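In this view, the complex is presented without one of its protein chains, the others remaining in place.
Just so it is clear, A, B and C label the chains in written order, and each chain counts residues from 1 on its own.
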Amino acid sequence: MIVVTRRGVSDAEIDRIRERIEQLGLRTHISRGEHRTIIGCIGDEARLAEASLLSLPGVESVTPVMKPYKLAAREFVAEPSRVRVGNAVIGGPALAVIAGPCSVEGRDMLRTTAQSVKQSGAALLRGGAYKPRSSPYAFQGLGVAGLEMLAQVRAETGLPIVTEVMDTRQVEEVSGFADMLQIGARNMQNFALLSEVGSVQRPVLLKRGLSATIKELLMAAEYIMARGNRDVVLCERGIRTYETATRNTMDVAAIPVLKRETHLPVIVDPSHAGGRADLVAPLSFAAIAAGADGLIVEVHPCPAEALSDGDQSLTLEGFGRLMEQLQPFATAVARPLGGAATSPTGTAAA
Amino acid sequence: MIVVTRRGVSDAEIDRIRERIEQLGLRTHISRGEHRTIIGCIGDEARLAEASLLSLPGVESVTPVMKPYKLAAREFVAEPSRVRVGNAVIGGPALAVIAGPCSVEGRDMLRTTAQSVKQSGAALLRGGAYKPRSSPYAFQGLGVAGLEMLAQVRAETGLPIVTEVMDTRQVEEVSGFADMLQIGARNMQNFALLSEVGSVQRPVLLKRGLSATIKELLMAAEYIMARGNRDVVLCERGIRTYETATRNTMDVAAIPVLKRETHLPVIVDPSHAGGRADLVAPLSFAAIAAGADGLIVEVHPCPAEALSDGDQSLTLEGFGRLMEQLQPFATAVARPLGGAATSPTGTAAA
Amino acid sequence: MIVVTRRGVSDAEIDRIRERIEQLGLRTHISRGEHRTIIGCIGDEARLAEASLLSLPGVESVTPVMKPYKLAAREFVAEPSRVRVGNAVIGGPALAVIAGPCSVEGRDMLRTTAQSVKQSGAALLRGGAYKPRSSPYAFQGLGVAGLEMLAQVRAETGLPIVTEVMDTRQVEEVSGFADMLQIGARNMQNFALLSEVGSVQRPVLLKRGLSATIKELLMAAEYIMARGNRDVVLCERGIRTYETATRNTMDVAAIPVLKRETHLPVIVDPSHAGGRADLVAPLSFAAIAAGADGLIVEVHPCPAEALSDGDQSLTLEGFGRLMEQLQPFATAVARPLGGAATSPTGTAAA
Partner (left out) sequence: MIVVTRRGVSDAEIDRIRERIEQLGLRTHISRGEHRTIIGCIGDEARLAEASLLSLPGVESVTPVMKPYKLAAREFVAEPSRVRVGNAVIGGPALAVIAGPCSVEGRDMLRTTAQSVKQSGAALLRGGAYKPRSSPYAFQGLGVAGLEMLAQVRAETGLPIVTEVMDTRQVEEVSGFADMLQIGARNMQNFALLSEVGSVQRPVLLKRGLSATIKELLMAAEYIMARGNRDVVLCERGIRTYETATRNTMDVAAIPVLKRETHLPVIVDPSHAGGRADLVAPLSFAAIAAGADGLIVEVHPCPAEALSDGDQSLTLEGFGRLMEQLQPFATAVARPLGGAATSPTGTAAA
């Protein structure tokens, strides 16, 4: 932590600032400039995060030096982490593609979709049973019936399933069906939920909040990891900006920045980032080129009749084409496209 | 809903779009231009919100016409709503001021603060027992012990209490102590939590999300109201922008826009909006001038030692000064400053 | 400037960083922490701004300590500056209101507007002769004919005139007519233009750029002042954010922040900030309450027929009402509403 004083700070004020810092167990290092004084704080910065140094007379600014996350930090883990989800791996040599409908709308559409995306090369199946919808009047998902359909389709296809959990009270139930728990963008700072999924043994797909900084995303991962669950995959899904030409603004630079800052795998959701089916392919290419470990893509047998997010869903054929078009980019980054299911049994079914 | 077609759309495509809309029970009205065709959709637009018209061939854009919120909408309720919280009223003729510490840190600091802010003219007491913190390593609040302290201090001072609820599993417990449940900015789109507080009989203070639009804030209120709880107070607390000179950017225009769009009371949190104690006064003046129904202000006996948000907390004296300085602005908007507690018993204590 | 090194930096790297800083004429002060080292740089920071310290091996972050503006900084000028424009003063005890049409569309509409806003209490007349329009096909202003109309109406009413200059080649010409030169939001970082208006003897109204930080606004003022022209008035006019309910987001906190950082007067443009006539009044009240020194308001005899910005223009009666409604807020901040013209001659006409 670096404390900079106001112009014209008094010696007594500097003393009081120094005392407060030392009282918290840190050492101080004082550099007096012509107009301002810089006070470097050496030791466990976490103790200072709680202290309101800015409210002390004479303080102009306070700048943290240490990163506030530890378990998620690259500097504390030598190797990139691999997260195993059923028989798939995210963060390994292969690029992992998760595909499926926004919502589970029925058994048949789910089965059709799963079989098709599997054949096209998807390694995991996504599908929402509990849906966060901005209107209370919109379709909210099939709930437990949807979870059962997901489990059955996993048994049939061998694709591990990824599904969202929205409420601390659902975590146990959803963990009984799903191979991977998704935390949606709107819940990225739902700290109660983060703690809850941190205490079960299911990998977590953590989506970046609509206006979360990269640092906040890492802090959210830290919440989960601090409770014991180290299997976290981060997902860039577009951030909110002033631009309205796309649903969100995909922050492609977040991929290399995260790769530098953390050992956790990073995937991208091109469907939500762009919000239109015709943007899914170019955004997927960009994500892979920038170093992402995989993708999560919305696919629906008939997007025009989808109960949610149809505008951004690919058709089954569209997804097949995407996977073919991705191949040259997978080659360019020297990673196979797959991470795919190899046997017809997922984790939870085992 | 207005559908605009792409340049060069075919008649067959237009027919298919029209059929899809009529299939959903709406009437269509077609205006053919030189290059594009406009299809107006008349009837219950909610049914269209589900439909993914953008995925139909020939569609260029889809624009909603109706507002997606009903219970919260000004056009369905003639009079501004008043929300009674214990013996205080928000949205009535008087300006209501909620004050207190960010977190309840102990009985003495809470009592001292409550007595002081009451004397200065606050009508309600705030204080966090469960605290959403961006780091898992930061102070997370005293929990139920904090709730008990709040209830006791209410019994002593008569100030109704406002406290945050973060988890669906806490709603019943917190409702047993608090006069008003606060939904924090990070939970504004925690739909499970919104539904849960919608089904208890406690007024709700709903804070705008960090990057929520005004429309999304109203939809979040609609979630609560749709479950039966009509006592919702909205709170502008600053939004996230590129500007770093302040912690958030207070969207002062949200106040008149909300007043036009909804009948619900609107208050402002100048402490979080600015993030520095020295900005609390000017932002409070601006909020009242722009038409806010009240304020929620962080006050701490010793901000430099606060366990959270000390940088933006006023001292007890500072809050007293603020209330004095607010007087001329209350006069300017012709509203008394108070809405204040009149007897030493709050709702839940009754 | 504070330089923080990466974890695991070598002594040789620290030496090289230190040498580079000292080579530029600054002293260094080194604090070694457990994992990182902090290097404080003492001396003329401006020399470091040029240096690319981040590109040196071992450097993780570089944080400036000094403010990059000097002439505009509050800390170098004891008293708030007053800017005299013709017979009006901005930044003095009185609140100054500038009013008039977006564009000068003709002599009659300008005269009618000027007489009316003067009677309602405006101190200065605004009107665009050169208009920045986002479409090359939109009305671009009357040019020199518009300037002549402004000068004539000044002669008739005594109101000093404020008009925009868009091109370095226009500065001399516009200065021959106008009492105050306006730099529009889109030109706030048109450095050639800033330098040019910095070298004439006409006060400048500098509007904040659509996405300019407060610091960048002050640096733009510094550009003008560094060339010799100290008569700069800053104008908050809303910034660009994700919110679409209003044309821009008025950053009301910018007013007290600017008041703390600079001695220059600060006014607000509620017409552009909100983009709708019905928001002008509440935003004006908020601006005055937060400490603004005045307002600039768009007024048109018949907004529905305005050639530009009609949606946000007040009618003549609407402006009269606004001035009446502002009175209680002027009283609340203990400043008279006026700064108004006292004689029928402006500067340039003298």
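We adopt the following convention: a residue touches a chain if its C-beta (ideal position, glycine included) is under 8 Å from a C-beta of that chain, and two chains touch if they have at least 3 such contacts.
As the structure is a prediction and not an experimental result, all values here were calculated from the model.
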Would you indicate which residue among B:2, B:24, B:155 or B:302 is in contact with the undisplayed chain? B:2
Option touching the unshown chain, where C:80, C:132 or C:320 are the choices: C:132
Tell me which stretches of chain B touch the chain missing from the display. 2, 4, 7, 29, 31-36, 38, 40, 42-43, 63, 65-66, 75, 211, 240-242, 244
Contacts of chain A with the absent chain, listed as residue ranges: 211, 213-215, 239, 241-246, 249-257, 260, 273-274, 278-279, 282-283, 285-291, 328-329, 331-334
Note that chain C touches the absent chain at residues 20, 46, 49-56, 68, 132-139, 166-170, 186-187, 189-193, 195, 210-211, 216, 219, 222-223, 226-227, 240, 276-277, 303-311, 313
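In the analysis below, only the chains that are shown with their structure count from here on.
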Of the chains shown, whose Cα mean is nearest the mean of all protein Cα atoms? B
Centroid of chain A to centroid of chain C, CA atoms only: how many Å? 40
For chain A versus chain B, what separation do you get between their C-alpha means, in angstrom? 27
Per the C-alpha means, the centres of chain B and chain C lie apart by a whole-Å value of 32
Mind pulling the residue numbers of chain B that touch at least two other chains? 211
